[in-house]
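A single protein chain has been omitted; all remaining protein chains appear in their positions.
This part shows chain A:
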């Protein structure tokens, strides 16, 4: 196995070296600097956006030429690793935040700490970007800054303001108020329900997001035991699933996935929906203005909110780049509010700059809910579920089926949480034993 892998690596390295040489030969003589930029999630929209940005950039910087390259997402990690190994990485790379744990120790990326600290746009970054994606997720674990996030993703609460007004309720600021509103908005006679409950196709993630609020964003104890086995997690689980058990969500929602829950909200069956930014466009297309808005998901009892927000990707400079100055110039250009706002709109992501609130399309209405959420300095992303291979099985065929058994009343909440917790604990502890260097994931810490 290892020999074969080595062979493959050697061949791909050899191929890359030859291709790199041929590149260097042709572009090295002219005065114009050429930098390459690789996008790891190509799509027609992205390609169009990047081509436009590059054209603008080249107009401003006539001596720099940017060459756009793409690699399909499925192969991106493997290709970049091979390129890093053979020192042929493109000058600017779009990397996935969790790849940093591989790329930084291997020395593929150039620290951009100095450039970042001297950057005039630094103080304009949203609080979440500054405090979490830069400080907590990069400078704390790695002592340096390596990526500037391209945009952010996160869940927030879509809510029917007209229903809330009818029921004389304030927009919920705590989970208690949220559950209370869910109950009050429910009126089966009118075919109205409080919440777009997600019972299938990763419905458990929504429950886990609430459990985070009692475990302070942790998903495992230091020894690898799942937090689902904590008594307070059981209480939280019961409380959240009451939305379904007590009939505050349609009975049908036990089989709802992404499409159904969104449709449930936009078609006026349910009054609240916890979803990500891309739903804004869907809701705008099918709902009347002024009947709904987006607000941040309520914080936990300690005032922090533990949500799974994070950068989608980040721009970085490779260690082997020969034109690091030009590369940073390009990153600076692509990250400035005008470019970033455009990018965020194309991708329906949350922009990284506070200034974006000045843009009418982003600063008012539903997108504001998302930006407010990430401007909250007390927002901490929860720990991930780990990276042991049994997680795929857990997500695909265990977690929702187990919860459904409880929702249907064929299994107690205690048994459900025990089955789920035991499965995760077993997988995590086995993985920790096989990988002694692995550290249990913590809230706001991607080192591991």
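Here is the rule we go by: contacts are C-beta pairs under 8 Å (C-beta built on N, C-alpha and C of every residue); 3 or more make two chains touch, one makes a residue touch a chain; residues count from 1.
Heads up, the rule we're going with is that contacts and distances are computed from a predicted model.
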Protein name as given in UniProt for the chain not displayed, "Deoxyribose-phosphate aldolase", "Transglutaminase", "Sugar ABC transporter permease" or "AAA family ATPase": "Sugar ABC transporter permease"
Which of A:39, A:218, A:260 or A:359 contacts the chain that the document leaves out: A:260
Hidden partner chain, touching residue among A:139, A:201 or A:238: A:201
Candidate in contact with the missing chain, chosen from A:78, A:106 or A:408: A:408
On chain A, residues whose C-beta touches the chain left out of the figure: 191, 199-201, 250-255, 260, 263-264, 267, 269, 388-390, 392-393, 396-397, 400-401, 404-405, 407-408, 410
